Each structure stands twice: as structure tokens, then as C-alpha cells.
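Here the complex is missing one protein chain, while the rest keep their positions.
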Amino acid sequence: MKDEGGKRKRISEFAEGQRVSSLLLVERKEVLSKRDGSPYLSLSLRDGTGMVEARLWELTPDLEALAQEGRVLLVEGDVKLYNGRLQLVLSSLKPSEFSARDLRPHAPVPMEELTKGVLQMVEEVDDPDYQAVLKFFFSSRELEELVEVPGGKRVHHAYVGGLLHHLLSVARACLEMVSLYPRLDRDLLIAGALLHDIGKAKELAWEGLSIEYTDEGRFLGHVALGLEMVGSALEALEVPRLKGEKLLHIIASHHGEPDQGALKRPKIPEALVVYYMDQLDAKVSGFLSFVERDDREGNWTAYHRVFQRYIYKG
Amino acid sequence: MKDEGGKRKRISEFAEGQRVSSLLLVERKEVLSKRDGSPYLSLSLRDGTGMVEARLWELTPDLEALAQEGRVLLVEGDVKLYNGRLQLVLSSLKPSEFSARDLRPHAPVPMEELTKGVLQMVEEVDDPDYQAVLKFFFSSRELEELVEVPGGKRVHHAYVGGLLHHLLSVARACLEMVSLYPRLDRDLLIAGALLHDIGKAKELAWEGLSIEYTDEGRFLGHVALGLEMVGSALEALEVPRLKGEKLLHIIASHHGEPDQGALKRPKIPEALVVYYMDQLDAKVSGFLSFVERDDREGNWTAYHRVFQRYIYKG
Amino acid sequence: MKDEGGKRKRISEFAEGQRVSSLLLVERKEVLSKRDGSPYLSLSLRDGTGMVEARLWELTPDLEALAQEGRVLLVEGDVKLYNGRLQLVLSSLKPSEFSARDLRPHAPVPMEELTKGVLQMVEEVDDPDYQAVLKFFFSSRELEELVEVPGGKRVHHAYVGGLLHHLLSVARACLEMVSLYPRLDRDLLIAGALLHDIGKAKELAWEGLSIEYTDEGRFLGHVALGLEMVGSALEALEVPRLKGEKLLHIIASHHGEPDQGALKRPKIPEALVVYYMDQLDAKVSGFLSFVERDDREGNWTAYHRVFQRYIYKG
Amino acid sequence: MKDEGGKRKRISEFAEGQRVSSLLLVERKEVLSKRDGSPYLSLSLRDGTGMVEARLWELTPDLEALAQEGRVLLVEGDVKLYNGRLQLVLSSLKPSEFSARDLRPHAPVPMEELTKGVLQMVEEVDDPDYQAVLKFFFSSRELEELVEVPGGKRVHHAYVGGLLHHLLSVARACLEMVSLYPRLDRDLLIAGALLHDIGKAKELAWEGLSIEYTDEGRFLGHVALGLEMVGSALEALEVPRLKGEKLLHIIASHHGEPDQGALKRPKIPEALVVYYMDQLDAKVSGFLSFVERDDREGNWTAYHRVFQRYIYKG
Amino acid sequence: MKDEGGKRKRISEFAEGQRVSSLLLVERKEVLSKRDGSPYLSLSLRDGTGMVEARLWELTPDLEALAQEGRVLLVEGDVKLYNGRLQLVLSSLKPSEFSARDLRPHAPVPMEELTKGVLQMVEEVDDPDYQAVLKFFFSSRELEELVEVPGGKRVHHAYVGGLLHHLLSVARACLEMVSLYPRLDRDLLIAGALLHDIGKAKELAWEGLSIEYTDEGRFLGHVALGLEMVGSALEALEVPRLKGEKLLHIIASHHGEPDQGALKRPKIPEALVVYYMDQLDAKVSGFLSFVERDDREGNWTAYHRVFQRYIYKG
Partner (left out) sequence: MKDEGGKRKRISEFAEGQRVSSLLLVERKEVLSKRDGSPYLSLSLRDGTGMVEARLWELTPDLEALAQEGRVLLVEGDVKLYNGRLQLVLSSLKPSEFSARDLRPHAPVPMEELTKGVLQMVEEVDDPDYQAVLKFFFSSRELEELVEVPGGKRVHHAYVGGLLHHLLSVARACLEMVSLYPRLDRDLLIAGALLHDIGKAKELAWEGLSIEYTDEGRFLGHVALGLEMVGSALEALEVPRLKGEKLLHIIASHHGEPDQGALKRPKIPEALVVYYMDQLDAKVSGFLSFVERDDREGNWTAYHRVFQRYIYKG
């Protein structure tokens, strides 16, 4: 039996035979009876990398009081194999100062960099109407909440800061295209890029460490929610009709093709650019995160069901 | 040469060799020169059934003044075949008291019946929230404008009163389903049925005798426009969140499948019912109007490109 | 360990630690040896809700004689977790007066109501030819067998009475449409609705508690089988050619689109109506049965693979 | 103006400026008036290669009596270009001993060879049940009618003898496969090959020189019609159930995939073989006939819409 | 009749009633006879914008000698409408110093800029292997020929210089992405971008003023031809295996999805980037050229069949 010592391990790093010390969220707690009638604790524990079943065989009232669902605890124990799955046999439970939010995965860049980046991008926009719409959504106060929002449920940008990270990347890529295709309307393009996925702020929500669809997310989806959000802003700000329609069209068409979820195919070049830059950023990010999570030997990842391909890791 | 006498003919009834008398809209007017240098009039004339090229060889200043683009004239002339197409050689032009609107095709039921039917259907709704939303859109004043709106560009309900005709038919069919599937939410269902295509009021517009897409129709389509219109009403009327989401979901999902233009697949039974009743009414109406316009011999229509089939006429 | 007492439980209600008393069908029986060489009984037991592995550790010759494959027994025992699956450790086996058929799931309405409903619907048909065809299939004697037939293998109407339940619902929905679309041929419509899925009587069969495809079901499917069955009846009854073709066309086209299994797209309005009402009844029933079987928390079911969506339960 | 002399020309060979002598069917006849009030004859004339409009300016009562719709006449005249289309200005009309049937395109092999070939192929079958079914359809008397039936409307085998030509070619190709895949059931394979398209005998019919779909062809298609025809024969001949199901399965699956019109995918190797040999024969024949009809310069045909490709002619 | 005077007109600018002077290529020449037996000239004339039928009624031996197929002539004449099409009635034919090549449409930037741009881009590549491959294809001598090659047959870059214009645009766009996604292999990316469509040099060829597919273009297509061309270069230059495979993979996958013509889906991020930048450049260019050629009134182009949408021109 190998002993990896006392440093904190993430669940994805657990292996049979290790003794581990970790910060974990109690997702499910049950008190069950052993054959001799004495109670034991059956827990489901999570961090941002996965879930593990745990057992505490010697239960005291203090420990039972400590192990509340929703709390993050500092736990120690041994990783065993039970019925083909890893199980954590707990030797110690201690309180911690952390909450579920602290365990969520975060964007690979600092949050301040993201919010600052968005604010700067908004300043790039000269057109007063488009800038007004952007400021409506990306004020410093709004950004405090937006920075929590993930950019996807699983395939790409599935972390705190994910939405802003994605919007900013797409906007930057679009901006590069302006020098190559000078007929593009630069301000419309930035506005479209920064708002194309804004509906995700209402479509996705953290539940503990999981990203879940909200009711309106399932009923309407981020395209409809984004149209509604931006449509209201356009009305409130009295943006001229045609400008507003073009901006909404970018949202309505950013999935490119009807069978990919687009309400309309892109009909202005700016909508084309947002469509392709969105795809590119989502796919490149999806590639990288899939490669990172893949632990197979060899040059190739496992089969990626959404992307329908193996990805080269070499 | 057959002479059909003086009764008024629609363009779709014109045949080579007839002398006709018709009420026609001047869509295009040009004064050209004959070989001897004298002027003649080249006109494109339309009614609700089609378009015909016309020539007036003996042009007087009075006739030239009378023939203004956009006017409806009482014309007489002979139908000839020229370069494989029918052409009307005019012998007389007279003013009429009609306008373009009068020549548009109309629903096969009186307009008052449509507006009255919608108002009654609104009264069927018990739920105060859903009724409020319906009254927002279907007040007597709003109906005056809505009754003009066609229900489609060409395939079905392409006539004045078409939108109301379609909405009412779908609502009635949905209502019948409530007795068969008593778990359905009757009020939600009626509201969804009456509003599912409301975005067409902004998507389509008459231009003379033609139905054309508006700019926002092309940029966004009636699904997005309907979501926006109903979304604003829900907000203004402070309809409870879940009720509003369900109603918007019916709009978002009424095309059934993503590759048919649905933003979401139906996820509540009421959305399923609206989807199928919409399809049924559109297809049945489309069948009938295609059969009516078809003038081939035999039991079968020409091939219907949108429906991808021949239709039985027998 | 919780003791739920002696009332009869369905397998889908079993949970670890319960003591249960149930009526179960013996699907598989094996006598194996314990380490000490003494025999024990390993059984697979089923009811209409699922399957469970069972063990009887203390085997007597009487019990061995009692536990015959295909018999329904009244069993008692304790539900344990073994290798991640529930297992029933039996303490008692008793004979019962029930057979496999009694354990099959049944339609949510009484069988007599279904057969009576069909007979009444047949009487609604005025056309003597169509009525004759219906009476050919729905005589009282035929209905005795038809009432056993399920309407589907898993997704919808997967129960005794399912086929009649579905046919009757579709016919009723079609009948409602006649008042809305008076040009429909009412008698053809009812006949088509009641016969559109008649081929399922040969496509599906009960095997114990399971619904399985028959050989001809897999080779030909219910569309071809229905065409054959109705085609023979039309010939035997000397139904006029065109009437017969229209009826067969409804069967051939009731899946709507070729890639959904239709041999032809609907080409008469009556075929359109049957297609949409069939879809609607199948989907609504499928929604409801999926919602009922779903035991997840929250407002949404698990993902429905055939319907490709989450369904709202709230 | 070039004069090609008196030898008989097919319409597809007509060119502006020629004087031609041809055997043509009168498809449409109209007596119209010249400007001076005297009558002239306007005819639509056809042969197996196309259609041409014709005018006879000097009309006598004898000629008018001679020119009956449905008759084949020996005509002479000059080919002119009128409004961009070829028109035949008639100088002479004479009776002929031919009928419409004589002008239809025929298979590139003699009819007797086809019927004899089918009869020999039937003798190849050892299994008495399958042979009985084949004899039911391919008796000498039946073959007299079947030999008239085309194998398709336009793309392949669109000629008298076409159905037999195609069935025989597919059966021969299938037979070759038996030596390569000895596990194949030779008799089932021949029976399936010879009957897979038998429904076309009811689906297609000659109307004058055109091949048209019958009503039942449009309502049901040749797959359903073939199932019905062979199903009746199986019943009448009391063929054992499984043998019959396999034969019907070959018909039901011979289009291979549901979105290509198959009711079921092939589930026995014999059905696979018929599917691919049918495809191969249809495509190869379609290639050859398209290449023959193509009169463009260069190595490539025009775009073939059904096959979705250009075909190499070199 | 309007007289536009003597300045040179392109065919796309011709309108009925104009007198024009143009440089046009003789594509087809025929000497025909008038009714009185005297000869006249029937020509098909083209420039880079279209084709027009022409007649020269007063034919002299000199003019007949001058009008050779393949020659570019300076012609004068009157534009008439004949049978619904424009026809040019020639009054004068004169020799010119131009050839067919001069009349072909050209890229909107000077040829030298394109070749210089490619040479500079090649210098950007640090990796000696990738640079060697690029120099193999883009030596000054090779570029002399490559600069003639169009980038497409009709939809985008259908002009002299089109291939280089497209390759360069894609390479520049890819280069911009390196700053945003620093993990990209910059040299591989540039090499892939510049070579992804190199097979078009063998797939497309000028025939007079038309762009046609070559035989190998139709048999193999530019993906296969590009693989073959680059594959040979890799072998000749002894590029290390993995580097070569990645470069070939970019070519094999640059259409993104199998049903769009990709042999493989992109499996490295660099292939993703080339795919999206290729799409973007093709679509943006296609949008612009379609808008330019569109002469309809209003804000929207005609329906673009390949892109399946109307495009906004406003």
C-alpha cells in the first residue's frame, strides 16, 4: 500500500491505496446501521474534479453534527477499491473556512483580468448606441455577477469566469478580423461578439459544484433569452431600429445553421464573423480541456462524443 | 378568336384570344417609342391572382395622366400571345374607386367573423394572467390592424385575414384536444395557440398586392419577433415567471424540431398540441389552396416543392 | 434496517433493507451449490415493473418443486445490496392463483371500456364499405384478442389494451377535426384512424412479462403487416378500388415522412389528420408515462433518448 | 437552308432548317383561325424521343379528318425556329399502319429474349414453394403483359420491356454471388431478385408515349404494391410462413435504408445481395442511358440531378 | 431609343436600345443564309461579365476572315430585344491587341501584391521543413503560373489571382489567431493555410473566359489533388513523418465535416483554425461578390442558392 503523505489531493488524482487529505463538499449524508446495529456515516463528497463515495465507520455525535450537506470539510482517509469503484474510508473530519464556491473550477486567468478586459473592450466601441447597450450589460456592478457565470455546461468554458472568458476571446478574435476585412462594421462586431452568448447568464446556474440548466434555460435556451435581454435594453435605450435589428440578428444567427440551433443564417458579414469566431473559440477551448482531462496513454484522447472525433495530444 | 364579352375577369382566368374587362393595379409604367417615333405605353398590371404585361399603342395625354403607378384602373383589351407569354393590348383605360388593398386576396370567411371569433376565444380563458396577455394583443383596436396581416407568404393563408384565420383555427383545434387529454392546461393552451405566430404581424407586410418579408422578418423571423412581443407584454403585465416561461416556450418550440426552425423541442404537452395543430392547419390549408390553384388535368396536382409531394385532387 | 411490513410491493418500489412480500414471476431458475456442497436456489423474478435476482439459501424439495419457471409465486424476503445491485434473499415461497398475464401492466382504463368504445366508433361510420372493413377487424370475437395487444414496445402504450387505447384515442381526435375541417371524409378518417396501426397485432407479442417483436415484426414491421391485413380484407369484401386505395394510403403514410418510416407522404387531407393525431397521441402518452416512471428530484425528467429532450414535470 | 432529304427522322434529331419525314403521334389537335379568318391546324406531335409543335397552314377537310388525336401519321414538313423553339411546318400528312405502342422506346434486347430468360431463370429454382410463387407471376400468359411494363419513369429502364430487363439482370447478378458466398440461399435469392420490383407492374403505366404513375402507384408505391401482390400469392399457394416472410422481407428492404424508401433494413444476407445488385443495375443502366442522351461536347455529361453528379463519357 | 455614345461597355451593362462599343471574345461563329440566300454572321460573344448573341447582316469576306473563334474584337452595334433576350446587331468589327486572358475578371488587388504577399508570408515561417515545402510551391517561377488560377468556379474568388488572394487572406487571418491562442504551432498554421487549397491549381482551369473543372478535378477534387501534390513534396524534401502528417491532415480536414467534403474532422487545433478561416474568407468574399452582382431594388439580394439565404445589402 502506497502512502502519498498529507498534501491535499483533488478527487481526480485519487488512486487505490493512497492516504489522502482533501477539501471536499458534502453533497449527500446518510446515517446507516452496521450489522451490529451501531451507526456509520455514508457520504457523497465532491470537489471541482469529481465525486467519491465515503464511509466513516466510527461515528461520534460531534462528527455527525459537523458533516452537514453543503459544507466544505477538510477530510483525511484511505482510498480503497470497493465493488470496482474507489471509496474513501474516512479517518478524520475537520471544519474548513471554505464554501462550495471556492471549490468550483475557475477560468485559467484571474477574474480581474476578465472584467478589466471586458471594460476595455467596451471602451473600444465608438458608436454611442452600441456602447450604451454594452454598458447596460457590462457595468462594474453587473460584471460582479457575470464573472460567476460559466460559459458552458461541460464541453467548453465550464468554470467560474467562463462566460466572460469566452465573450472576451470571441470579441478579440473578431477585432483582429477588422484589419483584414475593412468593410466590417467594427462597433457592431464588438457589440455582437460581447453579447452573442449573454443569454447564458440566465440559462446556466451553479448548484453547489455542478452547472445546471435553469428552468428558463431549458424552456427557452440562451438564444431566446439573449434576444429578450438585449431586446429590452434596445428598447429602454431607444437604439435606432436598424442598428438594433442587426445586433439582434447576430444573436439569432450565431449558431450558423438552423439544425445547429440558429434561428436565421447569418445575413450580414458581421454575423458571419461572430459565428465563426464563436465556433473557433468553443472548439479550441473544448479541445484543450478535453486533452487536459484525458489520462489515457498514447497520442490520442478517448473519443469525444460531442465533437465526434479523437483528438491528437502529441 | 373567342370573345368572352364584357364581364370582369381575374388575370388567372385570361386566355389567348379573349377580350377582357378587369380591375387592375398599375405596378410599373413606362413610355416608350414606336419605330415611327410616336409614344406608346408599356405597363405591368396586377390583381390578386397574377401579373400581366400590357401595351397601349395609341397614347393620349389624358391616358398617360390616368395611368399612375399604384392606381387601380378599369381596363379593357385583347389578350394576345407574344413571345410565349400572354400580353394585354389595351383599348380602354378608366379610373376606378378601388385601391390596391381591395384587390388583395381575402380569407374565405368574413373579416368580422374572424375578429369576433378571436374575441370570443379570448373570453374562453379563465386564467386572469393569460387572459390579460391575450387582451394586450387582441383588443378591438389591435384587431383592426391584425386582420390585414397574412398568415404566410405563399404556401398557406397568404391573404388578408390569414393570420387571424390561422390562429383561430389552431386555437379551436387545440380546444378540442382538451376534452380528450384532460390533463392539458386549457388556458395555457388557448393562449399559446392564439399567440404562437403573432410575430408574423412584424415579419410579413403587404407591398401593393404582394406579401413581402420586412427587414426584421428576414433578420429575426417570426419566432424571435413573437418571443420579443410576448416577452414585453409579460413583463409589462407582471405575469408570474413560470406562467410566462411556459407561454414563451410554446412560441419557441412551435416548429417542433430544431431543423424545422424550433429553438427548443416541445417539453410540455401543451407545446406538443400547439405544434401538431399548427402543422395540421398549415398543411390542410396548403393542400386546399394548392389544389384550387392547380389547373392540370387528371387526379393529381403538379409537384408541390415545399410539401415535396403530389396531392390528390379527385 | 427499515422494515416496511407485509404489504405487497412492486419491484420498482424495492429499496435496500426492506422486508417485502410480492407476487412475482419465476423467469429463470437454477440450483447451485454452496461452499459446503449443499444446494441453494438462484432465481430471476419479475413483475410488470422490473426484474430482481433472488436467492433461497435453505432449499427443501417442496420449495424446489414449487419454484417452476413461468409460475407466479407469493414470495417474502429481504432486499439487500450485493455487488451494487439489489438482491432478494427469500424467506418464504408460496403458490398463488395468478399467471404471467395478470402481472402485465394494463391500460389505465378498463378493458371493457376500450372494446365498447371501439364498437361504438365503428357504428359511427355510415359508409357501408368502410364499416364492413372495420367490422372485419373489430368483431367482438376479434376484440377479445386485440385487447391483449400492446400499442408499443417501450415508449408509449406498452401495456395490455395499449393498441386499442391508442387506436381509439386517435380516432376520437380525428373525429373532432371533422367539425373544424368539414371537407374531410369522416368515414374514411375514422376507418383510417382505427386501422392505421392494426399491423401491431402481428408485430408485437407478449413473452411472459416482456413485449417482444415477432419474426414478421422484425422482417416487415407494422406498416407492411397492416397493409397486408387490410389489403386482404378489402379484397375479400370487394371494396371499390379507390376507397380501398385511400384507406391503404393512410396506413402507408401514417409515419408522415420517409425517413420516419412512411412509404409515402400523406397525399389526401385525411392521411394528414391521422398522421398528426397519431403523433400527438403517441407523444402525449409517451410524455406522461415517462414522467410517471421518472423518480429524479426537481422539475425535469432524465433525458428521453427517443424523444431527444428533457420533459418538464412541474 | 439545309435539306436532309426524305429519310425518317426522330424528333430528337430535328434541327432548324431541315426538311423531315417522320412517324409521329398526334397528341393534341386544335383548329385555329388565321388573321384572314381561314382555318389552320395546330398540333402537338410526339415520338419516343420527344415532342414538337406543328402547324398546317393550308387545311382541307380530308386532312382535318385524318389528324385525330391518338393516331400515328406519316408527316412531312420543314423545321423552323419560332420564339426560340423548333416548330414543324407541315407540307403533307398521310395515314400509317402504326399505333402509339409502336413508337414507344423498347429495351435494347429482343422481347422474346427477355421472356425466355425469365422463364429459364424460374427453372433454375429448385425449391418448390419459391418456384410456385415465381410461376404464379411469370407464366407465359402473364409475361405477355409484363413485357410491356417499363422499369422506371425516367432515370433507368424507361422503355417497353424495362421491368423484365431489370429483374433479369438483377437475378443474374445475384446468381453470380452464390458461387462467391456459398451460404446464400440460392432459391430465395433468385425469387427475391425476380420479384423485388414486381409492384412496378401496378405502379407505372403507359399513357400514349409517356410513362405515368397510376393512382395506386402514387398512393402506395411499388414496395407496398409488391408486398400485396406477393403476399396474396403466398397465401393462395400456402407457402410456409418463414419462407414467405423472408421473401416479403427482400421486397420490403430492397431500397436498403429507410430514407431511401426501405420499410426495413436488410436483415438476411440474401436481402443485402438483392439490394446492392438492384442498385448496381439501376445505376449502371442509368449511367449508360444518360450518357447516350447527352449531346454536349467534351468528356462529361450535364449534371445528373437524381444521381447528383457529372458522369464521364470519355 | 437611347444612345449611350461610344465608350466601351461590359456585357452586363448592356440594355435594350443602346448603341455600344465593346471588346468581346468570339466564342462561336456560324455563317447562315438569309431568306434571299445571302450570308450573314451569327456569333456568340463574351467578356468577363457575360455572353451575348450577335448578328452581322452585311457580311464581307474581310469581316468573315476577321471573326475567328477565340479572337478578341472591338465591336460596335445596337442592342435589341429579340425573343425576350438581348441581341447585338453589329455595325462594325475591328481587330484588337487583346487576348481572352485580358478579358478574364481579375482579383481586386494587383497581381504583384498577391505574389509579393505570398513570398513575404513564406518568409514568416521559421521552421526549415515547413518553409522548404512552401518554397517548393511558391517559388517566383511557380507563382507566375499560380497567379492565373482562380479560387473557385463561381461562388467566391472566381477570377485571375483568386487562388492566391484566398490563400493569402486565410494565412493572414490564421496568423492573427496565433496571438490569441499562443499554443498554436505558428509555422504549421501558416503552411497549412497557404497550402490547404493548393489542389485547385490542378482542379480548375480557364477555358477562354470560363472557369471549368479539369478531368482530374472532377475525378479527384482539390482535396485529393492537394494531398498528392503536398505528399510528393514532403517525400522529396524528406520532411519528418509527424510534421508531414499534420500538414496533410490540415488539407484532408479543411472542409470540417465529412458531409461537407472533409476526409477527416480536424483533430489538431491548427486544423480547426484553417477550417474556420477558410470558411470565413470564402463566405465573406462570396457575400461581397453576390451583393455586387445583384441589381435588384431594395435592401436584399436575390436568394443565394449555395449559401441558402438572402443577403442584406443595406
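Points to keep in mind about this one:
The letters A, B, C, D and E name the chains in turn, as written, and every chain counts its residues from 1.
Rule of thumb we're sticking to: a contact is a pair of C-beta atoms (placed from the backbone, for glycine too) under 8 Å apart; a residue touches a chain by one contact, two chains touch by 3 or more.
Predicted, not measured: the structure shown is a model, and the values here were computed from it.
Within the entire complex, contacts from the absent chain reach the displayed chains A, C, D, E.
For the chain missing from the display, the contacting residue among E:166, E:186, E:249 or E:283 is E:249, taking the whole complex into account. Annotation: of D:34, D:101, D:154 or D:283, D:283 touches the absent chain (contact as defined above). For the options D:103, D:133, D:177 or D:225, the residue in contact with the chain missing from this view is D:177.
In the full complex, subunit E touches the hidden chain at residues 215-216, 218-221, 223-224, 227-228, 231-232, 235, 241-242, 245-246, 248-249, 252, 258-261, 263-264, 267. Contact residues of subunit D toward the unshown chain are 169, 172-173, 176-177, 179-181, 183, 242, 264-269, 272-273, 276-277, 279-280, 283-284, 287-288, 307-312, 314. Taking the whole complex into account, subunit A touches the unshown chain at residues 1, 83-84, 299-300, 310, 312, 314.
Definition applied: only the chains that are shown with their structure count from here on.
Listed by label, the chains that touch subunit B and also subunit E are A, D.
Listing every chain that touches subunit C and subunit E alike gives A, B, D. Both subunit C and subunit D derive from one sequence, and where they touch, over half of the residue numbers involved are common to the two copies. To fit its Cα atoms onto subunit C, subunit B must turn through 180 degrees, a value rounded to the nearest 5.
By number of C-beta pairs in contact, A-B leads over the other of A-B and A-C. Once the centre of each chain is set as its mean CA position, subunit A and subunit E turn out to be 45 Å apart.
Listed for subunit E are residues 83-84, 310, 312, 314, each touching two or more other chains.
Interchain contacts give a graph that is no line, ring or star and is not complete, per the touch definition above.
Interface note: chains touch in the pairs A-B, A-C, A-E, B-C, B-D, B-E, C-D, D-E.
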